[in-house]
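The structure's right below; bear with me while I get my questions together.
Note that this complex is displayed minus one protein chain, with the remaining chains in position.
We just call them A, B and C in the order they show up, numbering each chain from 1.
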């Protein structure tokens, strides 16, 4: 159901636009690795291979309405939610105009209050509790028909904070969809060294919520499962744990050498199942899209990324004098104090 | 199997000695509440109601051989492992001779290195990881045929550290038996506000280990389930999660007023199922023990506790000059340093 | 504005009650806070008055409690989370310091975390190692978090209301020994907040400045009364807020007396008393007629249970008198 062999679950427009975002995401990822090799980006963390999972998720999210609490690998997700390649390049290069953090966080820490994309730290697993709190707040505020989505790797499911988030969501039956981007590795460690069971989805049973395994390289399967889970959440039917099985096609980050811990043959086998190529074939076969259209989309993505790179390169770095901005907000009615913020 | 209606699973000697410990534990508990009302014990935390669970556990533990990592409610357990009423009263009164802590910890923090009973903090759920580390050490050291037991309330299963302990034990298939003394409440909060599923045992599925619900007020049922789990652990068959359903018959501690959150009728209903009375009936009915013997056991327990109270009362408090002892150990080969330990 | 006599506990409960009543964004959450009304009854009656959506019993998951409060705050609520004892803040430290304190900065001001974390702390109540700790030193080194320690019922109410109104995370440490033993006048009414970051002079004096906070304010005042008979005149400064620290008040008192005794219930090494001493050493050097002195608990891992050991641990009026007398004579 909803897999590559099932009936088309997406309209042609949805399918084409999803494909476009996937291609765009890969083009941004390609560029970042290039910039890293050139010493122009200090930190790169890949989303290559996760595009079907992330863009599939976005197909069930109403951007700016539902809250999204992502993790560092979710570049394709935030693109699908409306961030632009330029936003991402500004972020990667640490520019003042970086919309995620004004150049304060390293790449992969996506954020936009306007889009309800929540700022995260780098601490694995620490953000799910925020998703649960947002869902609680929606209930308290009586904001109906809205859900919260949060994502993480399978390695993160070992963290204590992960457990506390699912426990609270389960007890309170809150409108949260927990999406595991289950990519077989946590940096170097294979699934069996990170997770005591074959499927992360099996963990759902301990939290009183449904758990489901999805082919994370199948855009439509992800979209359908996500829509079911989001519908349940919006209808006050409680949380869901979705495990999207996928694969990270590149090293963990630019600091990683994945040849130390996995065989080239394994990576190659997954490359053959690249979610973008796979969905491209679906477009041609089932939606009757001409291969030339796909080539055009790829070309346009590259051009956009080129322009974004130029823009980001030319954008100014944050001014050193702003270093102590936004430590605290302004207290209403308080007189400004002379306490010096800078001592260095 | 092994329940009140099954075949006798314990020898007569085992059964009688188990009963004796249960009675002794209740007598100590009674005394502690009395001392608390008299202002002679600052802190009391009850084990009343948990005796069958705890003494049943002990029937599967080889004292001083298997490690035990208990929690604050495990007084009957440590009695069964060889602690004496005098030890417990010295502990409750904070005497220098308190074997658990030399008067440093409040009552309920049992410990004895000689007996392989591990010192705990008051932080709920923080001790299970130590049990896992001990089990790991046994494997590394090649100490076979030895297992680790750790216990906790159902409320503790919400803690992150609880999850991390079970995750690591599950991944490594370590010889640990996790025993939940599932007593329906965490201080004031009923099971459904603490645990997202009906049975804590259901959580085992997420950790790749068997989970089992046991009637925690049935000494033999607990002993049998524990023996199965310990046998599995000792044979390198991996960890087990055992949930012993029971009830705390008194307030959480002397600082608690349980009338604020539970009905007297509920407490009374459980009082009727008191594990000690219930096992006493088994002794009479199945083991042919004369009721007078039970009365004698009770009398002897009271006498022992009286003597223990006198002893503890007369025992000296820790000397103030010892306050800075045991902050650090002695470094082999290091010259003593003049660094002052006391500044007050 | 009316004034009533309240215990510290009543003042805190009243502040939460009124905040819930006045501001629909305020919610209270924690272990045992709803049905039971809190293990110290600090939230007693709030569930009945405001309902289960705003007074929330949470499972035993401190990181979860603070993390959920962060999520609520991100949506614009004003959560007041209780951690049952300050000793159990540790499992939530990642959420408090890495998440709440750093949220505004890391998002360049796009997000903020207006939440309050209340926790009873402090010793002298036979609570032993894990129900007696002074934990403030763990929280005063991360800019982005404010740390408040009220010493009077009036301040407890006023500072808690200010903390709830504050746009940033505030750790609010309540000395549990004072909950019921301390009574005093409390100004109620919506305007009666006490601003964060402003110390109070509890007793003017000429000879030695005592700089302290929490329960030690009262030990210090007792010592001051007793020493007055010996002709030693102590000034007692109650910091009220540790972060932001009222450096001006600290330096001003040293300027007046030339002698500073910092009194802390925490153990000495690495404690917040060191920060105060450092500020004086750096910026009040020329005013000092004697070395700065810290009076703190001995450097042991935590407060032991038995009365003999607990007494040896706790800083008391008597110990303050000895230290202040010595300093006055320097």
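The criterion applied here is as follows: a residue touches a chain if its C-beta (ideal position, glycine included) is under 8 Å from a C-beta of that chain, and two chains touch if they have at least 3 such contacts.
Values in this document were obtained by computation on a predicted structure and should not be read as measured data.
Student: Among the chains in view, which touch the chain not shown?
Tutor: Those shown chains that the absent chain touches are A, B, C.
Student: Just one of C:55, C:163 or C:245 touches the chain that is missing; which is it?
Tutor: Final answer for the missing-chain contact: C:245.
Student: Who touches the missing chain here, B:47, B:111 or B:182?
Tutor: Touching the chain that is not displayed is residue B:111.
Student: May I ask which residue of A:70, A:125 or A:238 touches the chain that does not appear here?
Tutor: The single option touching the absent chain is A:125.
Student: Which listed residue, A:50, A:73 or A:95, touches the chain dropped from view?
Tutor: Of the listed residues, the one touching the omitted chain is A:95.
Student: Could you tell me which of B:31, B:50, B:73 or B:130 touches the chain that is not displayed?
Tutor: Of the candidates B:31, B:50, B:73 or B:130, B:130 is in touch with the missing chain.
Student: To test your reading of the contact rule: which positions on chain B touch the chain that is missing from view?
Tutor: For chain B, the residues touching the absent chain are 67, 98, 100-105, 109, 111-113, 118-119, 121, 123, 126, 128-141, 160-161, 164-165, 167-168, 171, 325-332, 334, 337-339.
Student: Could you please point out the chain C residues that touch the chain left off the display?
Tutor: 63, 87, 90-91, 93-94, 97-98, 101-102, 105-106, 129-130, 137-138, 140-144, 243, 245, 266-267, 269-275, 277-278, 280-283, 285-286, 288, 290-294, 299-302, 304
Student: Go through chain A and note every residue touching the omitted chain.
Tutor: Within chain A, the residues that touch the unshown chain are 42-43, 94-96, 101, 103-106, 109, 121-126, 155-156, 158-161, 186-189, 193-195, 255-256, 260-261, 317-324, 327, 341-344.
Definition applied: only the chains that are shown with their structure count from here on.
Student: Find the geometric centre of each of chain A and chain B from their Cα atoms only, then give the gap between the two centres in Å, rounded to an integer.
Tutor: Inter-chain centre distance comes to 45 Å.
Student: As a quick test, compute the distance in whole Å between the mean CA positions of chain A and chain C.
Tutor: Computed from C-alpha means, the inter-chain centre distance equals 40 Å.
Student: Touching two or more other chains, which residues of chain B qualify?
Tutor: 158-161, 193-195
Student: Would you pick out the residues of chain C that each touch at least 2 other chains?
Tutor: As it turns out, chain C has residues touching two or more other chains at 59, 61, 63-64, 91.
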